[in-house]
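Here's the structure we're looking at; comments come further down.
One protein chain omitted, others in place.
This part shows chain A:
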Amino acid sequence: MSVEEHGSPGTTFLVAPTADRERMGKLGLGGAALAGDRLFAGAMAIDLTTLSRVADAKSVVDETRICFDSVGATLARAGGTLRDIAKMTCYVSDREHIAETWRTLEEIFAPGPCPKRLTLVAGLAGDCRVEFEIMAVIPQEDGR
């Protein structure tokens, strides 16, 4: 894998080469987790230094796409694709962002199917409006 890895006995943590590892350490963040064929990953369009949304995340559409670019890259590092997502939880900072988030997800997953998802309104870090947690099952070489 072309990523920096560290792990616990049953898990490999995948950290993108571009990630700010020093800042992640200061915040106790561990990156995506691959345990067997299960990948657990989260995504938000945040700058860990300023704890604010990255400049490119102007609209909720932008922000959702940035998150899923990150999720897609993480899945690729683990040998999977967006199609391997089994379940996702979408967190939005305000109900008003739900429709736009869902519409963008349908575009990202077009022509479908979209994975099972749960949507919650919660407080997110900084001025982020959307955040995602995904669980994926990565196909194994032996076909399991």
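Following the convention adopted for this analysis, a contact is a pair of C-beta atoms (placed from the backbone, for glycine too) under 8 Å apart; a residue touches a chain by one contact, two chains touch by 3 or more; residues count from 1.
Just so we're on the same page, contacts and distances are computed from a predicted model.
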Practice task
Out of "Quinol oxidase subunit 2", "Fumarylacetoacetase-like C-terminal domain-containing protein", "RidA family protein" or "Tol-Pal system protein TolB", flag the one the UniProt entry gives for the chain missing from this complex.
Solution key: "RidA family protein"
Handout entry: Touch residues of chain A, complete complex, unshown partner
Key = 6-11, 13, 24-33, 35-36, 38, 40-42, 91, 120, 122-125, 131, 133
